[in-house]
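Here it is, the structure, as structure tokens.
Just one protein chain is left out here, and the rest sit where they should.
We just call them A and B in the order they show up, numbering each chain from 1.
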């Protein structure tokens, strides 16, 4: 058996028509790049219609090399030109655009070819918008979306189909809520926030006090604050604070299916891969990077710039700038040794048994 | 970089106006507490408007010390009075209310200041309620919610915006379904059940039989039963039984993003933190406590009162009352030693290599 990819769909159809094209010269200019090995005709006449992987790029598309794994694809690519870093010694058959960071240049070009859709003030007939809600004129609201009382939404924001926005929620400008995102009452979103589908902002934190005969629910009366430029992944949940707020800092990016418990604070520009879980009242620093399926205990502090490998388990404070792995987490270098030596346990044990037999204590 | 908290929102705005205030004397009475070090004027005149953390409490709020981590905050708190356990030897500058359990007292006071919202029989115009559904008079139904045929809902229950309740579902009294919860056909909720947003009750269990050429789907014809006083977290999924039912016992509390497979049974008052996964047909006892990201294999039995640390992996039956950690799970005391010694593997290995060199076998 091998993967069966049916032939009845192309494997690289663009999501929407591309309105924009570029000459090679203009493409290079857009990314502060330098053209190399390109004929004069080529640079002016060729109209670039998009950017693609080395493998899939056509003769009117650009491509890029940002990950050495794909180096061999350089030889066979059909791309009109390839974005390479300034110091790459690769011999490309193609015209080359030298840039500081090919991945960043790719991102800029992709954004040129696929610009954000502007809000146009379209409210679907089936959207349910409370009369007391204040929406800027150009806010879009999709089919079946629910905007509750006293909600405020800033200009340029687009609310997807089936979203539910609870009472007195405040949403900033130029936000994008994909279909079926939920924001519970009183939560606050800054500007340029993106919620993927199924994201839940402001669910109750998990708080009970044992009465002797049952778990007494503690009302969760804080909010969730998402600062500017935050993105929240699909089906990710961020619990409202028990008393104070849960705060996701400026520019934080959370992948899908992440769980953020009540009163967590996450510093600016921190990035977490999917399925991470952060327990209550833990404070995460700025500029951190967490691998997928990492779990962090409650009431601890993780310093700025900490990096955690996937599946890490953090039970105590971590100082700024460290790189950790494992559960319980240890320095990444130590973890590399420990992981390798774990597989030697049978040899260690055998030696120990032999030793005991030869030299009984 | 450090976390940026924008100044344009207060960090502790209450979720809704607080209608209730209390004198200190009445507050103490409400929690069976004893006032200490309070002036007569203080106890009668001060109207308490809420309860807050030591750090954030104002002069008209109470606070509490339930976790030693926050002991130092006692010195600087502005709170009108502090809830302390009867045996705490802490010197507080404030008026003190001595109680058996400060956390439980906090819960009681928070519930006083933030009472549950009563159902009022409000049905949003956009709610879709099948003519054959039987709802008690005071049941609230939010915007865009769907109540299917033959559903029964008891008095005092509130159904949030965008919920979908499948055919012949039975929901008891005083339940609260937050926005976008889903209950599939024929499932049963007892009284005082809470579903957070995005919870899925009664998805199909994961059951197939290999035909030799494909996975043949086995119809999942059992139900999910949530007994009284159960709370289910945001985006948590509970699969319906393959043949019999999946049963979540009285007073069980499940956090967000938990996965409960078909035909699992969970005993009364068991509590699970987020991202736990329980495989099919496993029976969990009463009064258990599971840390986040724990996984439990299928067709096994976990006894009453078992505690599991976060990220545990359970592959076989566990006797009642034990405390376990690790994957595969081992007694927690052993795990503490093993975890510490894991970091000594490089030293062990080095000694072993030296030994081999000196004394080749």
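Rule of thumb we're sticking to: contacts are C-beta pairs under 8 Å (C-beta built on N, C-alpha and C of every residue); 3 or more make two chains touch, one makes a residue touch a chain.
Since the structure is predicted, the reported quantities are computational estimates derived from the model, not experimental observations.
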Handout entry: Sole residue of A:58, A:197 or A:301 that reaches the chain not shown, by the stated touch rule
Key = A:197
Exercise for the section: Consider the whole complex, including the chain that is not shown, and state which of B:105, B:119 or B:182 touches that chain. Expected result: B:182
Practice task
Touching the hidden chain in the full complex, which residues of chain B are there? Just list them.
Solution key: 128, 144, 146, 148, 162, 164, 166, 170, 180, 182, 184-186, 188, 190, 198, 200, 203-204, 206-211, 214-219, 221-223, 225, 227-228, 235, 237, 239-240, 243-245, 247, 249-250, 257, 259, 261, 265-269, 275, 277, 279, 283, 285-287, 293, 295, 297, 299, 304-305, 313, 327-328, 330, 334, 337-338, 341-342, 344, 347-348, 351, 354
Problem - chain A residues touching the omitted chain (full complex) - result: 1-6, 9, 11-16, 51-53, 56, 67, 69, 101, 103-104, 106-108, 110-111, 113-114, 124, 126, 142-144, 160-162, 178-180, 194, 196-198, 229, 231, 233-235, 251, 253, 255-257, 269, 271, 273-275, 292-293, 310-311, 339, 342-343, 345-346, 348-349, 352, 355-356, 361
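Please note the rule applied: only the chains that are shown with their structure count from here on.
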Exercise for the section: Determine the centre-to-centre distance between chain A and chain B, using the mean Cα coordinates as centres, and give it in whole Å. Expected result: 27
